[in-house]
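Removed: one protein chain of the complex. Kept in place: all other protein chains.
Showing chain A:
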Amino acid sequence: MVSRNEKHTDVVIVGFGWVGAIMARELTQAGLNVVALERGPRRDTWPEGAYPSSIDELTHNTRHALFLQPSQSTVTVRHRDSDVAAPYRQLAAFLPGTGVGGAGLHWSGCHWRISPVELRLRSHYEERYGKDFIPQDMTIQDWGVSYEELEPHFAFAESVFGTSGQAYKVNGKIVGDGNPFDADRSTPFPLPAMKNTYSAELYSKAAAECGYHPFRIPSANASQAYTNPYGCQMGACTFCGFCSGYACYNYSKASPNVNILPALERESRFELRVECDVLKVETDSSGKKATGVIYRTSKGEEVRQTADIVILASFAYNNPYLLLLSGIGQPYDPKTGEGTVGRNFVYQNESGVTLFFGQDKFTNPFIGAGGNGVAIDDFNADNFDHGPLGFVGGAPIWVNQAGSKPISSATVPKGTPQWGAHWKKAVKDSFQHTISIHAHGTNMAFRDCYLSLDPTYSDTAGRPLLRITFNWHDNDVKMIRYVTDRMADIGRAMKPESMSVETKEFGEEFDLRHYQTTHIAGGAIMGTSPKDSVVNRYLQHWDVSNLFVIGSSAFPQGIGYNPTGIVAALAYWSAKAIRERYLKSPGPMVQA
């Protein structure tokens, strides 16, 4: 029961991570009053990032201090339609964020653009390999936006994030030893690339020896002190090794809290309300116009916030979740293929190789930064001939030494017992002498992988939980096995004493028990037609034109890179469309 109404505002934003912060900044600049509602608590460099308490693995990474705890809200998961879903009761495979800054406060900082090919994936594959190349149940499609359209927004986001990197090509001119597979850029990176760790240096040499094209990963960990266009300041990264799962103590890792919030706090048109859990988006009687949202405060009070524009900017699957809870749009039905909300749910498809060196070779894996490292793109996107391989997709392969901590990363060779004297000796012998290489691969969208509401389980607010129906398909297993073999070749060229390979087996089920990644996407995808997408190319809802749904939820299928870079670019792209077109003439910006 709604107990009170807040004063009407121009824009209400649901969720205050990267997307919420970018949209709040852009729309207050356009003269609009903006209210942002964040489910979690207020968070900032102080106190969450304050040294030394922030450098405590148990509290942060192991006990998940900065994450959304399942006890508060979670999802259910099943592998296929015929199974009964069970709740994700303990955090493991993925770690959704909460609180001011969202996952942007405790991410790693790998800050990529995207391969232009991936934005028109279906068209590209059909053109190069023929229509029959794409399996029938693979529901991949084009995004409806091109790299050229997004380029200025990638460039601006990098200037806001203070991204460190080495460009390959700027305005058509080769400028340095960056990624030769990169699309053209309008600007170099705002900061020079970070120093390489020993592991990255060895990997770079070995990858080049194998005939590949190593380059330094674009990193939103600042290689030098930096002031961004909003006047927000960053300090140089000290390679402390506590990025993912932690708030940066150094102001070195880009976050909404460090890179945008200080500017917003000076803005009288902006209000941030924390511990406000949005329960639903309300629409008028026509169902074509959003009137605002209802949220629950930490005191259990239900409040209505009306607004002219509603922006969903919550974590990946929470955007489609809110649409399903609000009854906006038609839920996807995998049997008929009709409906769009929840369609094309995807994850990231990874594998890894761990190299173990002798006792005289110190790789010092505790030194690190979340976005630091060296990658090759030779097997990402469509940078290699898929014709004879028979799969869609690929993976960048990298050494991304983010900093090993002993509870989570006491890596031992495969086959070592889990406990006892042998385990202990193996940990002792391995900890300072390992290098990990990862393939961070694509996961294609399939007809039977989707989101819906769970019929059995609910959360503390009485909402039905979101249900994920997801499993690996042969296409993705084929891809990751192929890429893993290439990765193992590079590993062998690094001449370790031994090497452990982790890959996927055909028929293997999606396993929630071990951390993989929090790169979840899809479910409220963008596209060129309301028949197969929830939002248009401007991230505007097809039916409810004053509703914008922005985030990785918009990805039609998985991408090779980490998602934050393109999420930020899409937010700036959408904000520009709202500022320059929508505000002048509210209504659909694309006719269905």
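Some points to look at:
Going forward, a residue touches a chain if its C-beta (ideal position, glycine included) is under 8 Å from a C-beta of that chain, and two chains touch if they have at least 3 such contacts; residues count from 1.
Convention: contacts and distances are computed from a predicted model.
Set against the options "ABC transporter ATP-binding protein", "L-serine deaminase", "Gluconate 2-dehydrogenase" or "Peptide/nickel transport system permease protein", the UniProt name belonging to the omitted chain is "Gluconate 2-dehydrogenase".
Screening A:274, A:427 or A:501 against the full complex identifies A:427 as the residue touching the chain left out. The missing chain, though absent from the display, is touched by one residue of A:16, A:189 or A:249; that residue is A:249. For the chain left out of this panel, the touching residue among A:46, A:362 or A:506 is A:362. Touching the missing chain, out of A:64, A:169 or A:280, is residue A:64. Of A:337, A:406 or A:587, it is A:406 that touches the chain left out of the display.
The missing chain lies against chain A, touching residues 51-53, 55-58, 62-64, 69-71, 74, 77-79, 83-93, 195-198, 201, 236, 238-242, 249, 361-364, 366-367, 405-407, 410, 418-421, 423-425, 427-428, 431-432, 456-458, 509-513.
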